[in-house]
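Heads up, one of the protein chains got dropped from this complex, but the rest are sitting where they should.
Every chain is named by a letter (A, B and C) in the order it is written, and numbering of its residues begins at 1.
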Amino acid sequence: MIDMKALVLEKVGKLSIREIPIRDEMGPADVRIAVRSVGICGSDVHYYRHGAIGPFVVREPMVLGHEASGVVLDVGSNVEGLAAGDRVCMEPGVPDLASRPSRLGMYNLDPSVRFWATPPIHGVLRPTVVHPAAFTFKLPEGVGLGEGALVEPLAIGMHAATRAALKPGDVCVVLGAGTIGMVTILSALAGGASRVVAVDLKQPKLDIAAAFGAVTPVNLEREDPLEVVREVTGGWGADCVFEASGSAGAAESLFDLVAPGGKVVYIGMPAEGTVPLDIVAAQAKEARIETIFRYANMYPRALNLLGSGKIDLKPLITDTYPFEEGIEAFEYAADPKPTSVKVQIELA
Amino acid sequence: MIDMKALVLEKVGKLSIREIPIRDEMGPADVRIAVRSVGICGSDVHYYRHGAIGPFVVREPMVLGHEASGVVLDVGSNVEGLAAGDRVCMEPGVPDLASRPSRLGMYNLDPSVRFWATPPIHGVLRPTVVHPAAFTFKLPEGVGLGEGALVEPLAIGMHAATRAALKPGDVCVVLGAGTIGMVTILSALAGGASRVVAVDLKQPKLDIAAAFGAVTPVNLEREDPLEVVREVTGGWGADCVFEASGSAGAAESLFDLVAPGGKVVYIGMPAEGTVPLDIVAAQAKEARIETIFRYANMYPRALNLLGSGKIDLKPLITDTYPFEEGIEAFEYAADPKPTSVKVQIELA
Amino acid sequence: MIDMKALVLEKVGKLSIREIPIRDEMGPADVRIAVRSVGICGSDVHYYRHGAIGPFVVREPMVLGHEASGVVLDVGSNVEGLAAGDRVCMEPGVPDLASRPSRLGMYNLDPSVRFWATPPIHGVLRPTVVHPAAFTFKLPEGVGLGEGALVEPLAIGMHAATRAALKPGDVCVVLGAGTIGMVTILSALAGGASRVVAVDLKQPKLDIAAAFGAVTPVNLEREDPLEVVREVTGGWGADCVFEASGSAGAAESLFDLVAPGGKVVYIGMPAEGTVPLDIVAAQAKEARIETIFRYANMYPRALNLLGSGKIDLKPLITDTYPFEEGIEAFEYAADPKPTSVKVQIELA
Partner (left out) sequence: MIDMKALVLEKVGKLSIREIPIRDEMGPADVRIAVRSVGICGSDVHYYRHGAIGPFVVREPMVLGHEASGVVLDVGSNVEGLAAGDRVCMEPGVPDLASRPSRLGMYNLDPSVRFWATPPIHGVLRPTVVHPAAFTFKLPEGVGLGEGALVEPLAIGMHAATRAALKPGDVCVVLGAGTIGMVTILSALAGGASRVVAVDLKQPKLDIAAAFGAVTPVNLEREDPLEVVREVTGGWGADCVFEASGSAGAAESLFDLVAPGGKVVYIGMPAEGTVPLDIVAAQAKEARIETIFRYANMYPRALNLLGSGKIDLKPLITDTYPFEEGIEAFEYAADPKPTSVKVQIELA
């Protein structure tokens, strides 16, 4: 344990920047990283405001932050392919690799996973972190540390697009254009979609999405997604609908949007947990519904797409704060401007 | 058009056996079949009692019956592989083969499909029928005409098991042990399941299912399926849960039964259409939900399994009536004994 | 039958432009199209020079050409969604939709398919053609008739990329940068590849491919594809290798290029038919080998991607001839410049 200066959630509604003791021992398969950029996620804000998400309750002071990039300081004796000075991003969840889900390649479903800033595990709004090399990934040339910190949410969109098993030329719908909606639009476009119909209530978000390329923005305030989808697809329907709004209302006419043999991917967690699904409408299309939880094995794929320029995350980084103003960053993130997508904190 | 003696639904609640004019012209790709065995399906009974299913309303007298087998009388000039005297069963739905769903191999999703005993298309409780050879299948040696008529519901179970993409050794749950539940149990066992946990409220049905082999019957009156599934799978959960009960209640704890990465296949149509699904519980397992509508390309597979003896449908044929007593057969099917599974009508 | 002026292969090595009687009757599901642009395919040139491809032997004078676009003149009584004046492209193969492969969605595998300019079926280097509406597709706005004629080869690349089941961020290799290699590169990029390593001997082709975006050209004369793949993938290997060169030599070290769990898609037909595959090397990666034959259900997907601008075929149209100079076009296509990719013939 060593003391380090971190952004600490002391209890509901109370943040401080202060010294806190944190494990710093390195094993032979670990790397030590100087943290450089950390995005604020909706879950960070939720812990700040409510102190808990479902069964995960903040009972002790906890360092926040799990969307992170940094620079390697030191590597363990067995580590290959990483060296001091490498610019990296990190998967925030470390599973038990011997668990049954992990052996099956679904390590994200291991219930014993230790995930940054999910109580009681400390997050990474702090100067350094020790992390397994297997979950630390070199950034390609030309990809900045801010973009590196955004690979974490991007991995969710990538996982959704991968699970959707898109075929080249598919038409997709993404419901919701928050950060997760945005990375899903980018992942669907990179993953085979010929066009994405992006649906939201907030015009500034839609304007950002529309600039991604083959995106048809639909403002729910004044347009009907069903009509747009019919027009775009000649009446056939969308091959895949990604639900990234978390809104229960979206469920009602979900299957009207879907083509015969089409899919729905549930990314957003509906606030109520349970949503009313029209199974008979789904059956008429033989629709498949996929549900996802975080991601697994997505960082290398996401970094490939960033490295080749097929995905550009820079437009999503709308607000940046220095570490010293980390508390202000959280206050802003809790009540952001409509043009805001991702708020990040930079460490020296 | 020729007149033939048929079992006719005149209007809600009113059946008669009488002469009715029916198309009898053969095209070059058609066969003419002497109908020999016809099962009574829940939909037949529903039309009899209620006169409609959803948008399909009986407005004119309609011949009932769509689960059928028979003997070929005559074949069109282009027909290969079928000849007079062949014992056959028939797919009751004839799609537009040039439609977009048909070209994609999902001809069951063609909205212009003409399906026997779905208004305004006549069913086959009548002496002969003209049908496309492409939807007429020779019965393997040793498979009787009663079993042949049961291939239609079996195809639904086969389609569900195929869509489930079972892997060898999967553990399955089938909710509901009516005819559709039964054929799903048989299909899952034939399709790779090491064990099927069969759940119903009626003990006589469970007793029939238990005799199929690796089946663990669960009587909901006195046992908890979740406990049984945990015991059978060492706590891991079922790889696939088939919902064949049509009961909305089943939806509530569906995902508790499922293993990480597992599936739910919705076969039964919930009466309300819409069911409350716990998406957050599904996401924790990354469960996939498949929905199916009838079947496509399943008859050859079903007949392979009947021919090789891996599926035996005879235990499902619990009640048989001659055509002359067809109206009594319907009255019985509308209010059967608990030991009854499938009621069939035999034509001379 | 009516007489029309067509480009006719009279016998091996002998072309003429002359009147020839051709079926012109329309059924209710057909459309009549004024042919406007026809690409010359390697198979056209092969029939011209050798009079046969495998079992298909030109025994009677045959009109050449199967890569075609045009303008609708007239539609049958049952046709929906197409009207006179529509700019369209056409699938050149018309299968028996009732055949078993067709019902399964693999209509390209129906042995009774009638394919333009495959003896004894006439091709479309002629003023008009009658074709089923189900195999006639409207061009999106902004897509020209030359590009429309290129949808046919593009469909092959799309089929290969679809069969490869690419995941977002995959790294691909395409061996061969002729027309088929080119459309495969475009399809892989549109279908999820983060990068395509394009391998050929001819620098002008590689220069065209390099302009498609995330393409790494490899000139076999002076570079080793294996080294490039290792560098691009950090030693992991390519997720998918598309063999579009038809060269038997490519087979030898194919699996060295492939990542664990990777795939090889055989598009090109090796001249010898049979190639020596190193199964033990494949097994060490558990590589999957896919083989494809033409395409099915790809036109709508290809047109989606052309319409949204994610694929641009214009750089492939390197040479255009008027119909009157059609014979010269063939002579050129039989011995083109190294900068030539696709030669097309325009009809008035």
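By definition in this document, a residue touches a chain if its C-beta (ideal position, glycine included) is under 8 Å from a C-beta of that chain, and two chains touch if they have at least 3 such contacts.
As the structure is a prediction and not an experimental result, all values here were calculated from the model.
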For the chain not shown, which residue from C:47, C:242, C:266 or C:299 touches it across the whole complex? C:266
Sole residue of C:78, C:291 or C:339 that reaches the chain not shown, by the stated touch rule: C:291
With the full complex in mind, choose from C:4, C:29, C:104 or C:226 the residue touching the hidden chain. C:104
Chain B residues touching the omitted chain (full complex): 81, 158, 161-162, 165-171, 187, 189-192, 194-195, 213-214, 234, 236, 300-305, 307-310
I need the residue numbers on chain C that touch the omitted chain, in ascending order. 54, 100-101, 104, 106, 108-109, 163, 236, 260-261, 266, 269-270, 273-293
Identify the residues of chain A touching the omitted chain, counting contacts across the whole complex. 29, 97-100, 102-107, 132-134, 296-297, 300
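Basically, only the chains that are shown with their structure count from here on.
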What is the distance, in whole Å, between the centres of chain B and chain C, each centre taken as the mean of its C-alpha atoms? 42
What is the distance, in whole Å, between the centres of chain A and chain B, each centre taken as the mean of its C-alpha atoms? 43
Quick check: what residues of chain B touch more than one other chain, meaning two or more? 100, 104, 106
